[in-house]
Each structure stands twice: as C-alpha cells, then as structure tokens.
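Every protein chain of the complex appears in place save one, which is left out.
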Amino acid sequence: MTERITRQDVAHVADLAQLSLTDDELDAFTIQLADILDHAADLDALDLADLQPTAHPLPLVNVFRADVVGPTSDRDEVLAAAPAVEDAQFKVPPVLGEGP
Amino acid sequence: MSGTAPEIVPGWETVIGLEVHAELATVTKMFSGAPNRFGGEPNTNIDPVSLGLPGTLPVLNGRAVELAIRVGLALNCTVQRSVFARKNYFYPDMPKDFQISQFDLPINGEGWLELADGRRIGIERAHLEEDTGKSTHVGGGGRIHEAGHSLVDYNRAGVPLIEIVGRPDLRGAEDARAYVSELRSILVAIGASDGKMEEGSMRVDCNVSVRPVGQEELGTRCEVKNINSLRSLGRAIEYEARRQVDLLTAGERIEQQTRHWNEDEGRTHKLRSKEEAFDYRYFPEPDLMPVEPSEEWIAEIRADLPPLPRERRHRLAEAAGMETSAAALTVDRGLDDLAMATIDLGADAGRVLVHLENNLADGVGLLTAGSFTDLIALETGGDLTATQAKTVLASLVAEGGDPAAIASAKGFESMDSGELEAIVDRLISEHPDDWAALTAGDDKERKKKSGFFVGEVMKATRGRADGRAVNELLARRSAG
Partner (left out) sequence: MSARHLAEAVRSGARSARSVLDEHLDAIAAREPEIHAFNVVLADEARVAADEVDRRVAAGEDPGPLAGVPVAVKDNMCTRGIPTTCSSRILEGWIPPYDATVVERLAAAGAVMVGKTNLDEFAMGSSTENSAFGATRNPLDTTKVPGGSSGGSAAAVAAGFVPLSLGSDTGGSIRQPAALCGVVGVKPTYGAVSRYGLVAFASSLDQIGPFARTVSDAALLLEVVNGHDPLDSTSIPETPADLTSVLDRGVEGMRIGIIEELSGDVLEGIAGDVRARLGEAAAALEAAGATVETTSVPSTVYGLSAYYVIAPAEASSNLARYDGVRFGLRVDAPTSGDMHTATRTVGFGDEVKRRIMLGTYALSAGYYDAYYGKSQKVRTLIVDDFARAYGRYDLLLSPTSPTTAFDLGEKTADPMTMYLTDVCTIPSNLAGHPSMSVPFGVGDDGMPVGVQVLAPAMGEPAMFRAAAVLEAAAPPGAAS
C-alpha cells in the first residue's frame, strides 16, 4: 500500500493549521493519520462517478434576514474577555506580512 | 473604438485586469444586525456574530443579495444559483479566521462593462463576501516588520462586499482609471455602494503583465495591492509595467507575485510569490443555505434599475448627434436629463454640451430647460456673445428668470463691428510694444499677446465684446 500521508505532509498540515509539533508528536500523528486514511480507503471501491456531492442534509434555499439593525455588543464586556486590550481595541503582537 | 493605448514603455503593451471590492450600501452587516457604518469609535459596530464568537451563526442579509444582483444586472452578468464558501486563512483582523465568500458558484457570472469610448471590458464574475476588520500597527516606527504591536478594530468586520473580477482587457493606466470611474458611476447610480475610494468602501487590486507589442500570449502577471486612489492606480501600473519591462529586457523572468504598492515611495515591493500563496482550503459554508434567485425576483430587480451611465450616454449622444464619448462628462455629472430636455426644446446640442461641461461644473441651480433653451437661442442668434451668454447663465443658475430680460438689464447688446474696430485700434496705439511683440513674436508670444489684447478689449467693453470676433480682428490687423 502506498503511503497515505508522509511525515512532511503532516508537518505542512500542522503549519497550515497553526499548530507546532515535537518530533515525537510528528511521528505519532503521522502513523495515526495514515491509519485513519487507510480506513477511509474503503471508499476507493465505490463507483461515485454519477453522484453529485452532498454538502448539506437540508434542502433549504434563500434563507435571508431583513436588513434591520439589531442589538450591538457591550464593548466593555467584549473587551473584558480579550487577552490584551489597548485603546478599546484588541491588542496583538505585530502582524508579519499582509493578509490576502 | 479607440486606437492603440499609449505605451508606458515604447514597444511594450501593458495588460491589466482589475479586482474591485465595493462595500454594499446596506444598513446592517452581511450576516448579522450590527450596523454597517463607516467610522465611529473602535469596536462599537459589533455583535457576537461579527466578532465570530464561539457558537454564533451567520444569517444572510437579503438586502445584500438584492444589491449584489443589481450589480450583476448592471454589469450584464448572468445572475445564477450561488453557494457560499469558506476561505480559510489565519489573520487577526478576521474574526473567524476564515472569510465567508463565494468560490465556484458566484452569484453573478460572466458579464461586461462598457467604457465611455464604447469598448467593452469583460467581467469574469461578481461575488458576495464579507469584509475584514482593520488592524493598525503601533510603535516600532509604524513599520510592520519592526517591533511594536497591532491593534484590531472589528467595526468593518462582516460588512458586505461585492468583488468584481474583471478580465485582462485593459491596456494602460488611463484605461484602468476609466474602468474604475465607470464602475464607480454604475455602483453609485444603482445605489449599490457609495464608491468612496478614500474611505476604503471601494478598493482596487490590480493584475499587471507586459508583453511586446504584437505578441498574443499574455506575460506573467503580478498582483498589486494597497491601491487607495485613482491616482495611485495609475502610478502603480506605470511603476509595475516599467519594473517588469526592465526585468525582461535585462533577460530575466517575471515571477508571479503578489506585490504591495507603497504610495510614499512610489514603488511596489514583493509580498509573496505564487509558491508562497495561501492554501485557502475553500469548502461550502455549512452554516448557510444556497441562494437561488427566482426569475421573478431578478425581473423585479431589473425593472427597478435606473438608467445606467452607458444607456444615458447612448441616449444623449444619439439626441445630440455625437459620439458617446462626447456625452460622457455630462452623464458623469448627472446633467444628462437637463441636456436631453433642452435639446428636445430645440436648443443647439453642441452649445448645450459646451455649457454643461464648461460652465455648469458647480451645479445647475435654478436653471431650467426652458430658460437654458432661450439663452442658447439668443447666443446662436448672435444677440449674445459667448462671454455674455456665460454671464447670463450664471445669473440663471443663481436666481432664475428670463435670459432676454437679464441680458438687457446687464446692458448686453450686440456690439457693431465698427465700434469694436475703433476700440481695438485705440488699444493697439496705446500699447505699441505689446502690439510689436504680437506681430513679430513666435507662436507662443503671439498667443500670449493676443490674450492680453482680448483682456483689454473685454475690460473696455465690460465683457460685451465677443472674444471670437476680437481674435479674428487682431489676426486681420496683424496680417494687414
């Protein structure tokens, strides 16, 4: 059986998910994820060519709300929950690079 | 159709495709009832949903959908069934660390926008998405790569956006500016957005590539971000085109990159390469149901659309018997209804447009189609000079009234040619040095001195003289 997921893949995925793994964790997660993906390989036996994907079990469409102002949050209550605050804003370490 | 676009670097063609984000003019945010309001104290236009607190769920603002459909119809797009998708990336100003957007099924598919000169620019799609908050860097000299910290305000987070993705059909900075202006006029005309670039409610990302003139194949493009005005758009394109041509002529290759426009330094710098691009892991947003606008709803929205700038240009150009480009400024200023009415009453279309473009930039005040028509009749009938007509027009704007009565109250009677000749001859004898400079000087000098004599004639006649007649007379005398 081909390798379902490599140690490098797991390291890349951890990076995407903003998680940091020790070498031991990387080893263990690689084995476990490969095990889970191996199990999922039972799907390879299915002929799915003619099937549409189901993203959601409900058949609803056009669920809208009216463009009417609702209650806003109490700023002090919201900021009190934040790890760090300055000038009524959420304070974070410097952001490197620019968002998309 | 216009001819070839001006080349920023001779021998090279600059190819541009724009992605424009416009905030939709709703009362509330895209997925919750927090106000969609510019400015305000930080973190006041927020609620649990727009902060992305655990357990919160988005509910789609129906008005945002309606405005998006308006945009789609105005841009001649196919309005279609659409599905929201999550665009996943970590960033502090994005409350959920994913953005709700549309991916493979946007609400508006393929369409086009017509520039004032009649060229059609392709639109690939126009989809709905939510805006992010804003982070400000503090300390460390204000530069992001130095120490210090950032402060995040979520007032803007969740404001509905329409992202209009244009095809690479634009050639050069002027084209790009014309496209953005036209798009802004459309968005404002249909009430979809206030289109204010300076407040960030309309933002432009720009894809630029270059190719030798005559080459079919597109060059490798770079995307330029952080363009905050029409002026920066032009500057950024010119900088980027030169940079790319320099690289190519030096035998180097263009790397596909995302670049940042620095307005102060007047240059772009690399943010990341294609290889470093984010893996957004788009997938269907499970908390929202698809949008399937019915034919009836689309028809209703279409019927409610005001005439678009393109249609108004065509209408006015046809009435005036001119090219659509000649009607552009008048339509842009929203004066085309007045122009149409005045032309309908029989006024000379050329004079109507000249006055609207040159003399009515600050508004039309109490001017009516009737008084405007009468004024132009006096002007074209030779009873008023162009200068006098302008003065009467200003009075009509400020106070209204009857043009003939105003003209006579101001003592505007047409001056006979004998009187004018006498004044001109007197002035020539009073200013012999200036007259010598006019007759003997080069073109530039002649122009300058003609201006001087026209000014003196106007002073002497208190504006009653016709500038054109004065110029003709001066030309005759100097030739004589």
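Should a chain be cited, it is by its letter among A and B, assigned in written order, with residues numbered from 1 in that chain.
Keep this in mind: a contact is a pair of C-beta atoms (placed from the backbone, for glycine too) under 8 Å apart; a residue touches a chain by one contact, two chains touch by 3 or more.
The structure presented is a predicted model; accordingly, all values stated were derived computationally and were not measured.
Peer 1: Quick one: jot down which shown chains the absent chain touches.
Peer 2: Those shown chains that the absent chain touches are A, B.
Peer 1: One chain is left out of this view; which of B:98, B:261 or B:412 touches it in the full complex?
Peer 2: B:98
Peer 1: Which of B:40, B:266 or B:286 touches the chain that is not shown?
Peer 2: Considering all chains, including the one not shown, the answer is B:286.
Peer 1: Kindly state which of the options B:60, B:189 or B:347 is in contact with the chain not pictured.
Peer 2: Looking across B:60, B:189 or B:347, the contact with the absent chain belongs to B:60.
Peer 1: Can you list where chain B touches the absent chain?
Peer 2: 48, 51-60, 86, 88, 90, 92, 95-98, 150, 152, 279, 281-283, 286-289
Peer 1: State which residues belonging to chain A touch the missing partner chain.
Peer 2: These residues of chain A touch the chain that is not shown: 5, 9-10, 12-14, 16-21, 29, 32-33, 35-37, 39-43, 46, 48, 51-58, 60, 63, 65, 73-74, 77-78, 81-84, 90, 92-96.
By definition in this document, only the chains that are shown with their structure count from here on.
Peer 1: Quick one: in the complex, what on chain A touches chain B?
Peer 2: Answer in residue numbers: 16, 18, 55-56, 58, 60-73, 75, 78-79, 86-100.
Peer 1: Considering only the defined contacts, which chain B positions touch chain A in the complex?
Peer 2: My answer: residues 26-28, 32-35, 41-48, 51, 59-65, 83, 87, 89-94, 132, 135-138, 140, 144-154, 225-226, 260, 271-272, 278-281, 283-284, 286, 288-293.
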